[in-house]
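Here is the structure we will look at.
Part of the complex only, each chain left as placed.
Should a chain be cited, it is by its letter among A and B, assigned in written order, with residues numbered from 1 in that chain.
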Amino acid sequence: MDTIIDSLQQFWQYTGFANCTWQHLAMIAIGLIFITLGIVKKWEPLLLVPIGFGMIVGNIPLFFDPATGAGLKIGIYEDGSVLNILYHGVRNGWYPPLIFLGIGAMTDFSALISQPRLILIGAAAQLGIFGAYLLALLLGFAPNEAGAIGIIGGADGPTAIFLSSKLAPELMGAIAVSAYSYMALVPVIQKPIMLLLTTKKERLIRMRKPREVSQREKIVFPILGFICTAFIVPSGLPLLGMLFFGNLLKESGVTKRLAATAGGPLIDIVTTLIGLTVGASTQADVFLTGRSVLIFGLGLASFVIATTFGVGFVKFMNLFLSEEKKINPLIGNAGVSAVPDAARVSETVGLEADPSNHLLMHAMAPNVAGVIGSAVAAGILLSFLG
Amino acid sequence: MTTYLFSILTAGSDRMAQTDPHGWTLTIISVTVVFLALIVLYFLYNLSGKIFTGAFKRKSSTKKNAQVPDAEVAAAIALALDMEEDGDTYAAIAAAIHLYLATGVHDTEPGIVTITRKDSSPWSSKALTFRKLPR
């Protein structure tokens, strides 16, 4: 009887209650907020819900005795645990390319093909990445860390995970969470900047309907696009190769079943596992640090810079364009990627100025160009800092 | 000289910290290359556009390009804006783009653009139909 009561007391030591700290509870609370935002606000729910639940999973307090090394071997950082095995795809960087395969297999690049000049907006918005890089160096981060933080400004979750897993794995949790948070917050962040930087008259600019795009062009696009970008930035190959490969599967017309699976079950499986494990990797002791706060601040800065340069670059282009070819600067924000939320912001803000002026389809061009642009930027950072 | 440069590029973080502590070199090169890469794409698609448009202009001139069924496009856009749930947005936007670019031209494709909304199955099998009524 004595043994039993004592054993129960001992069992208590193993429970989450006994090992719980305020940090655990804080992280669980953040996880709950993520889930709530995903469900109630419907902000990027395919990502916020798995990441939020993953945060809870990763912050269940586990017993660990540093003296004896005794403890349950189930944490995400313990070799051979289930979470650790599922986390391989994040740490070794092969989940993000598979997600890019699926994104390629779902994305329609027609908008970009029919209005190639809008591609450049997608280049300008990548300045957010390098602005954040410079700021991060100022704040004392090492160059590899600064590069990984900068990529938050790419507004592209898989790219952020891919690059940070290569450059600064220890910051990956904070970077991924920051990237997804701001992607979810795109409408909140971008709208005021867009209104601030544009005049009423600019917001009313009507863009011409672009030409049609033939199927042949759509097929040639991913092949040519891949060869060009990969020759220029070979280190972007894993992301760019998969993105364009997926798009070729979609557009070829003869491999539809492969595209359907890549953009269906395959991307679903990887999205579920990447979200869960990235969330679980944010264990309180790694995540709740002053540096995470800095990373969130830099992430916000990078989104602001990216949006500013995107909108500003359109205004700059307009200086050289004839009246009828002018571009509505409200599609400038879409250059950051965050497909398709940023393009929807363009449409919404545009509608407020003129309820019959649809900008969505135009905004999709810089939007998908931004995906290519940030994959290129990630490639460059990798070749410099990897 | 070459060795110095080489060190920059094969370098990981440590060497960059030495040779480019404020990050301006990396920034300027990177921005240049990003623009370069996308400008190349711009020229490429501009060119391909010029090649392909010839064929298309002829085609579309034979049809009345005037009757733009804005209502359909607007409906597709409305759907795309509304559909935050469950990622159907990709399909909705693709439909909007398709309708928008193709308006007034009966293309060779089926002429029915399909998106789904309520169905819980993956996007690929979803089916909310925007019918192009025979005109």
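Basically, a contact is a pair of C-beta atoms (placed from the backbone, for glycine too) under 8 Å apart; a residue touches a chain by one contact, two chains touch by 3 or more.
Note that this is a predicted model, so its numbers are computed, not measured.
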Subunit counts for every protein chain kind in the full complex: A x3, B x3
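Everything that follows uses one rule, which is that only the chains that are shown with their structure count from here on.
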Separation of mean Cα positions, subunit B and subunit A [Å, integer]: 17
Subunit B to subunit A touching residues, read off their complex: 8-9, 11-13, 16-17, 20-24, 26-27, 29-31, 33-46, 48-49, 52-53, 55-56, 60, 68, 73-74, 77, 80-81, 84-87, 89-91, 93-94, 96-98, 100-103, 105, 107, 109, 122-125
Residues of subunit A touching subunit B in the complex: 42-43, 45-46, 106-108, 110-114, 116-117, 119-120, 122-124, 126-127, 129-130, 133-134, 137-138, 142-147, 167, 209-217, 220-221, 224-225, 228-229, 232-233, 260, 263-265, 268, 340, 343-344, 347-348, 358, 360-361, 364, 369, 372-373, 376-377, 380-381, 383-386
